[in-house]
Every structure is written in structure tokens, then in C-alpha cells.
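All protein chains but one are shown at their positions in the complex.
This part shows chain A:
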Amino acid sequence: MSGPSDYQPSNPALQWIERRLPILGLMHSSFVVYPTPRNLNYWWTFGAILSFMLGMQILTGVILAMHYTPHADLAFKSVELIVRDVNYGWLLRNMHACGASMFFFAVYVHMLRGLYYGSYKEPREVLWILGVIIYLLMMATGFMGYVLPWGQMSFWGATVITNLFSAIPYVGESIVTLLWGGYSVGNPTLNRFFSLHYLLPFLIAGVVVLHVWALHVAGQNNPDGVEPKTEKDTVPFTPHATIKDMFGVSCFLLLYAWFIFYMPNYLGDADNYIPANPGVTPPHIVPEWYYLPFYAILRSIPNKLAGVIAMFSAIIILCFLPWLDSARTRSSKYRPLAKQFFWIFVAVCILLGYLGAQPPEGIYVVAGRVLTVCYFAYFLIVLPLLSRIETPRPVPNSISEAILAKGSKAVASVAVALVAAGALFLGSLGDARASEGSDKPPGNKWSFSGPFGKFDRGALQRGLKVYKEVCANCHGLSYVAFRNLGEPGGPGYSVAQVAAFASDYKIKDGPNDAGDMFERPGRAADYFPSPFPNEQAARAANGGAAPPDLSLITKARSYGRGFPWFIFDFFTQYQEQGPDYVAAVLQGFEEKVPEGVTIPEGSYFNRYFPGHAIKMPKPLSDGQVTYDDGSPTTVAQYSKDVTTFLMWTAEPHMEARKRLGFQVFVFLIIFALLMYFTKKKVWADSH
């Protein structure tokens, strides 16, 4: 496949370089004349998609690092400021965060494709093992990246995962202390995770080079699993594979853009919009969707050390796959039994992912154990056994013969696409919660939902009034500056109105030249002040519970929608659980506790709050705030307005996001169509 290059540039300058560093010849033989099997299907495009995603993650990551502060006190805020203040910061952050999910989605398709078509078999064992190493590095990178925003899930995810190492006998505790750089997860941990999160992608890129190198020595596998014999079996990489991959990437971009512009928080956990708090653990700690199957395996084993070993073995076992499966036929296309077991294995992985998102109780534990056994049985029992007992169908003599006898492979491909998509959706059950005895909040109609959603300016202005007169007595808006009120996409105030609004507030400033703190009128650049000087004072004034900051409350709240709603949610872009929940809680108060319900002393009954008991007394009652625009002064209207306002404080750039998203979609659809026809023309002579 790769012999000495016969590349001869005509340009004398290029010749001069080529004689001294044959890099152009290397590129030419690797990416231009490199013979590609003619029968590759679109499952092979995921290699190119992965290269693209790696490049994208490195590019956006380098840029985010320019704005991010890796300090335990500042990390959460710096991420919020990236999203709120940096030019296109919201876009770059979404590209990176959703990009991680897309990267893992693509790598799973890539791995399952290799599994199905026997891409790990002789002579591609090293290629496969390098792939497993890349996957391990990706997992480490993804985990450390998730820690950086320093939200609740970040902090507790880091605590839980580093604690895995405490299972090691004798030295476990010392190793965990070493990993933390302290007595618990803290600033040193964050600093080293940031450093390593920046380093590892370059290691990945290095191993990718080895992976591609090994690929170009052994040559690509193909759906029929027979090696190319004659020139008729292959086509040159450029333009054939190049254009096909570019078409594949442009289709993938549509999916990626769907998440970036319309569902940016769909795959994340709402709890990560709560700043890290070492004193409170989230009700259920769940990893990102792409780790859920392994998390389920970890939890299935009722022994700490054995669970950790099982989880790591589930990945390491892939390295031994070339020897566990000794069947001589490569592609499952010609292995009727292996094909069936492959799909069972895929289903097992998806179900494990589903269980990983469920609370570890009842039937879920039993199911987890059964499926963990199934997972390992596939590698340790089924594959070795199949290679001995299975009678494969006859394999075609050559690729060109296989193309002539082309069957119904499209059906299988569509099936795989559906299953893969199903895996993605199942994984998104990350916010599943244990049954907590509260009613599901009713859905509301919001002006800001859907692809063309906009904030209702009137509601924003009324909501600001409700916030100022009612909520601000206990809650802060520490990520919102007065100037934001005058920015495009916000309540639509003029610069003078913003200045007047700000000057109503007294802002603590200083120290001055005399070393004293002093109070001055607020300016546009100031942030909304918190009603309490510190958390202790807030707790003291509120019966021990610190009122949360409201800047992100609509993003930090969520409730499980359950199957099959999340599938509709993906297609309808429904992501209003947070606002629905907040509006419902504001209206869910009841004076009288219903019969049969007991709530703790000092708390109030609320139908929608988990456990029905909330520390906050009913904040709103009819006629409490006067409206100038004639809107009804009812609790329902107040809560709708203030929730709309809080949604804006959580994402001030939402209108820009949706507008740009629409433009990008129009472009991508046109581009993908152009690519499709170009690809057809390029391949027209090859079929």
C-alpha cells in the first residue's frame, strides 16, 4: 500500500524541499493517490468526521482557554462571562461542549463499525489497539474537561472518579491524595486538570497520526472484508474518498449545529449550572451520557475494588479483541450468527447506558448485573465460541465481484443509524431522578421557545419589576450587569434608562485613598447587588437555607421527562423544563397542607417542589406589584413574567443564538446538497 513515493513536483522550489524533506510526497501518497476500496459505505466516513471533530475541539478549546480562569473561586464565573460577554463566546462554548458529545457519538459509531466489519482482525491489530488507546485518552480528556466549569456535577464527578483509585489496596488513599493535591478536590485539582485537559488532545493527535500511519500500512478494511486484489477494487483517495468524506462531514455538521444552536443544554446536566458546593451532593451523580454504560458496570458490582476493575476491564478488553475473535471471515455481513450477536451487544450497551442514568435501586440493580454479565460474555464467551462453531457464508473473491452482487445493505445501514440515534437519545436521560413524590409541572407556552423564539419585551420589563420589588429581597443576580438591560435581545431599555435604573442602587465600593469602603450610586457597568453581604448572612436571614442566585435558575432546574418524551424534545427543540419548573413552583403554593401530607416545621407546602416542602414562603400574591401596561396583576401573570425575565438572565444571547442558527442551517443544507451532487458526479465514472 505504501511504498516509496513516485511523487515528482514540477515546481523547482517544491522539488528542492521534497529532496530534503519528503513531506509533500508523504501527503501525496497518503491522501491523494492512496488506493481506497471502492465499496466503502458511509460508516467509513466517521474516520474523517473524527479528524474534523478533533481539530474542532482543539481549535475551540485553545480559544476558550484564552478566556477561562482555572481557579476554584473564579472558574464558574469565568465560564459564565465567556458566554455572556466575550464576542461569540456563547457560540464557541457551545461548539466545544456539544462538540465533546459529537466526538464521542462519532467515535462510538466508528468503533461499532470496526467491530461489525472485523476491522480489528489481522493485519490491523496494532491499528485497533492504537484506536483503543485514543479512546482511553479521549475519556480522560472528556472527564477533565467536564470538571473545568466547576459546577456541582463537575465537582462531584471529579470527587467520585478520583475516589475510584482509593479502591487500590494499601496505597489507594495515598494515590487519591496525590491526584487531588490536597485533602479534597480543590484548587490544585482544578489547576492540574486544566493543564492536562490542554495537554491530552495533543497526545490524542499524536496517536491519531500513528493510527492513520498503521491504517495506511495495512490498508483500509471494507464492508466485504476481502483485501483489494486488483486495481479495479480501489479508487484513488482524492477526489473520491475526499469528496465523499466532505459530504459526510457536512451532513454531520447539520446534527452538530442542531445541538449548538437549538439544543445546547440537551446533553448536559442541569446541576452543572449550580456553582460547585463541597457541602452538598447532587441527588444523583451521573456522568455525561457517553460514560454511562461504564458507570453502570461500575455500579453493578457490589464490591468497590471489583467494580473499579470491572469498569476498566470493560474498556481494556477491547485491546484483546483481535485474539478473542479468531474467525477467519472478517465482515459480519457473511457471518449470520455473529451479526445477530453484534446487534444484541449493541442493545446491551445502550441498555447499560440507560441504567447508568437511573438511580441504583430495585430492578435497575438486577438489570445492571445481568447486562454486565452479557457485556463481558460477548467478548469472553460468544466471540471465541462463534469462531469455532459458526459456518460463514461464502465470501466474494474480490471487491469488484462484491459490488456487482450488491444486495440490500442500505436496510442494515438505516437500522444502524436508528439504533445509534436511539443510543444518543437514551443517553440524554442524564437528568433522570428518583421518584420524589412531586407533581410534574405543567408545560407553559413561552414566547422564547422554538427556532424563531424571541423574548417578549413587555414580559421582560414586567418581570424585571417583579424581580426588583419581590425576589430581590432575598435573591441576587450576580452574573447580570445593569448594562445588560440595554443590550440587544434584552428588555430593550435605552442607555439613559439603564443609567437611571442603575443609579437607584447603592453599590459598595472601595477602598478609597483613605482606605475606607464607601457607598456610591450604581453605574451601568456594575452588577446587580446581592441582598446579603455574604452566604452566612443570607442563611441567618432565611432560616438556615441560602436563597440561590437567580441568574441561572432556569438553566439549573430540570425534571425528568421520561421515555418517550425526550425523543420528541429533541425534534421539537423542547428545552423549557427549567422555566416550566420555576413558573410552577411560584404558583404551586397552597395555604392548607392537604390531608395525609406532613411537612417539616418551618416549611411551606408546594405541590411542585420535591417532597412538597419548601423553605420559601409564598412570595407572590394577586395585586402585589403594579403594572403600568394593563396586564393582569395576578400570581399567574407575575410568575410567567418573572420566569421570562429569569430565562433572559440565564441566557442573554438566546435571540442571537437562534437567529444565527437559522442562517447556519440554511447555509448547511445548501452546502450539503451541493456536496451531494458533486460527490455523485465525481463517483459517476467509478460505478
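As a convention for this text, a residue touches a chain if its C-beta (ideal position, glycine included) is under 8 Å from a C-beta of that chain, and two chains touch if they have at least 3 such contacts; residues count from 1.
One rule holds for everything that comes next: contacts and distances are computed from a predicted model.
**Student:** Could you tell me which of "S8 family peptidase", "Ubiquinol-cytochrome c reductase iron-sulfur subunit", "Signal recognition particle receptor subunit beta" or "DNA-binding response regulator" is the UniProt name of the chain missing from the displayed complex?
**Tutor:** Hidden chain, UniProt protein name: "Ubiquinol-cytochrome c reductase iron-sulfur subunit".
**Student:** Can you work out which residue in A:I49, A:I63, A:V107 or A:V635 touches the chain that's missing from view?
**Tutor:** Here the residue in touch with the unshown chain is A:I63.
**Student:** For the chain that's not shown, point to the residue among A:V126, A:A524, A:A541 or A:A636 touching it.
**Tutor:** Per the contact definition at the top, the residue touching the missing chain is A:A524.
**Student:** Which one, A:V86, A:L255 or A:I599, makes contact with the chain that was left out?
**Tutor:** Touching the chain that is not displayed is residue A:V86.
**Student:** Could you list which residues of chain A touch the chain missing from the display?
**Tutor:** Contact residues on chain A toward the absent chain are 59, 63, 66-67, 81, 84-89, 91-92, 239, 481, 483, 487, 523-525, 667, 670-671, 674-675, 677-678, 681-682, 685.
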